[in-house]
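Okay, structure first, notes after.
A protein chain is absent from this complex, but the other protein chains hold their places.
Up next, chain A:
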Amino acid sequence: MSDMSSEHVAKIIDFLRNGRKAEDVSLEDVMRLAELMAESFQSFFKTMDLAIYTELGEMAREIANMKEELALLRLSDMRDEHIPTAGRELDAIVEATEEATNTIMSAAEEIMAADADDNDAYQALVGEKVIDIFQACSFQDITGQRISKVVSTLNALDKRITTLVEKLKIMRITDAAGEETASEKRARELMLHGPQFKGEGVSQDDIDAFF
């Protein structure tokens, strides 16, 4: 170990001592540590074996390349900008559909409650409420555009995660079985599947036959 410089050893010790707790360790930290180790051991093995020295040099370059490639993925953009924006778009969709539904239902309720005996007044009211309903339906255009933006974000996220998985060769690691969360347990026990896609759930006719 005599050829491993004290400067390198100090760097590793500093890194490990520098308040790093398990939950604080990032991928960046691990890569930095690997880089430090590779650099440090290069000088140590240089005197012993040229092949190992070359291999360590390759490893250091590989890690540096990976860091550059990860930076190109701009994952922080997804976290800080694209995903929050998609969340706001979805909130706006919920709000717009709720508003439109309320407008349409109020118009329908007013028509239902109107006095049909007064023909002229009834016709005027129905005409006015039908226009309200048409106007409220314009939400579909705006929400359609918002949904397209969310879909674009999901596609970009999918692409970046796929690239990340490929770069990190995560597929080679066997997926650890995750623990079931409380909400997952509740959903399983209480059969909370949510709406099914067309043709996937049982039809009303099947249910009627069953009953």
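Simple rule for what comes next: a contact is a pair of C-beta atoms (placed from the backbone, for glycine too) under 8 Å apart; a residue touches a chain by one contact, two chains touch by 3 or more; residues count from 1.
Assume contacts and distances are computed from a predicted model.
Student: What protein name does the UniProt record of the undisplayed chain give, "Cytochrome C oxidase, cbb3-type, subunit III", "L-lactate dehydrogenase complex protein LldF", "NitT/TauT family transport system permease protein" or "Response regulator"?
Tutor: From the choices "Cytochrome C oxidase, cbb3-type, subunit III", "L-lactate dehydrogenase complex protein LldF", "NitT/TauT family transport system permease protein" or "Response regulator", the unshown chain carries the UniProt name "Response regulator".
Student: Quick one: say which of A:Val30, A:Ala71 or A:Met105 touches the chain that got left out.
Tutor: Spelled out, the listed residue whose C-beta touches the missing chain is A:Met105.
Student: What residue numbers in chain A mark contact with the hidden partner chain?
Tutor: Output for chain A: 98, 101-102, 105, 108-109, 112, 190-196, 201-204, 207, 210-211.
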